[in-house]
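Okay, handing you the structure first.
Showing chain A:
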Amino acid sequence: MSILEISNLSLSFGGVKALQDVSFRVPENTITTIIGPNGAGKTSLFNCISGFYKPQQGNIRYQGQPLPGSIKPPRRAALGLARTFQNIALFRGMTVLDNIKLGAHVHMKSGLLSALAYFGPARREETAVRQEVEERIIDFLEIDHIRRQPVASLPYGLQKRVELARALAMKPQVLMLDEPVAGMNREEKEDMARFILDIREEWGITVLMVEHDMGMVMDISDHIAVLNFGQVITEGVPADVQNNPEVIKAYLGNSDIDSLRRKLNPEGEVA
Partner candidate 1 sequence: MRIGDAKQSYEADEAIWTSSTQKLWLGFFLLILMVFPFAVDSYLLYLGCLVGIAVISTTGLNILTGFTGLISLGQAGFMGVGAYTVAWLSINTGLPFPITLVLAGLMAAAVGILVGLPSLRVKGLYLAIATLAASVFLHFIFAEWEPVTGGMGGLSLEPAHLFGLTFQSDFMMYFIIVPLAVLMVLAARNVFRTRIGRAFIAIRDRDISAEILGINLLRYKLMSFALSSFYAGVAGGLFAYFYRVVTPESFPLSMSIFYLAAVIVGGMGNLLGGILGAAFMTLVPEALKLLTAALTPFYPNAPVFMSPMLEIIFGGLIVGFLIFEPHGLAEIWHRIRRFFRLWPFRN
Partner candidate 2 sequence: MFRNILKKGRRLAGLGSLVAALTMAAPVMAQDKEPVVFGGSIPLSGVFAFAGIHIHAGLTDYTNWINSQGGINGHPVEYVMEDTAYEVDRSVAAFKKISGSSSPATYYGDSTGFMKAIASELNSQGNTLMSGASFATALTDNEQYPYQFIPGPNYSQMFGIILEYIATQGEGGDMPTVAFVYSDTEFGKDPIENGKARAGELGIDVVEEIVTKPGSVDVSAEVLKLRRVRPDYVVFHGYVLSPINEFMVQMRQMGLDTQFMGTFWSSDKLIIDKMGADADGYMGVMPYNYYDSEESGPMLDALRAQAEKSDPEAGYRPTGYMQGWFNAMVWTEVVKRTLDAGKELTGDNMAESLASIEDWDTGGIIGIPVTVRNMSFPVGRIWRVNAEEGRYEPVSDWIHLD
């Protein structure tokens, strides 16, 4: 069954139509990827799902329940929708550890008074979160050596990983990753791909991803939706999408088909 169902979504800014009648489904416990050229509306779609943009039309169903515009981003986070950002959105003034702990925010309850005293519930809760973050996330993502460092001082690849860690701390049902490997070197990409696969396998989390790196997309996705000019042009398993002429056209217009095949086909890249 689908954990996330997008139907007939339309969004426009002034005269610009960012999304037109977009519909697709994210099957539960899959890695679903949205691809499409720049400006196709991928990030706008993410923003609609996380509640930043209010679509003018259409609706989103999450775990079978509608997600109307009245449900604001914080509430959506609490419901289990986590995401990372295209251009890293970590809190630069904080350490890695604090950034990750922030992810656990919605699952914590302690109030202001006990926080002021740092006694009783607040203390227990903070210690518990720390333990969980350490044992489940920091170890898993292999970032224990940098936990005390301010994120601003970290290299790009590690920052992306910290952002992933923060999203995991939200204990999401659906993890939305906006270009998780952009700007990484091959080794970092491979690490990230492995983490994403593990997240689906071991944690049982549905992953919804926007990514340009076709090698990785074709490698790890279970399901792909292709977006162009704000419209879904096709949807399906990687192999189908790869050979869909619509997709090929959308990507490169009418230019060199071979280079395009190479780009869409991971094997081609290896060859």
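Quick note on the criterion: a contact is a pair of C-beta atoms (placed from the backbone, for glycine too) under 8 Å apart; a residue touches a chain by one contact, two chains touch by 3 or more; residues count from 1.
Picked so that all candidates are chains of the complex that A comes from, given by their letters.
From a predicted model like this one, the values you see are computed outputs, not experimental measurements.
The listed chains 1 or 2 are all part of this complex, yet only 1 touches chain A. Considering their complex, residues 50, 52, 72-75, 77-78, 82-83, 85, 89, 91-94, 98, 101-106, 108, 110, 112, 115-118, 122-123, 125-127, 129-131, 134, 166, 170 of chain A touch candidate 1.
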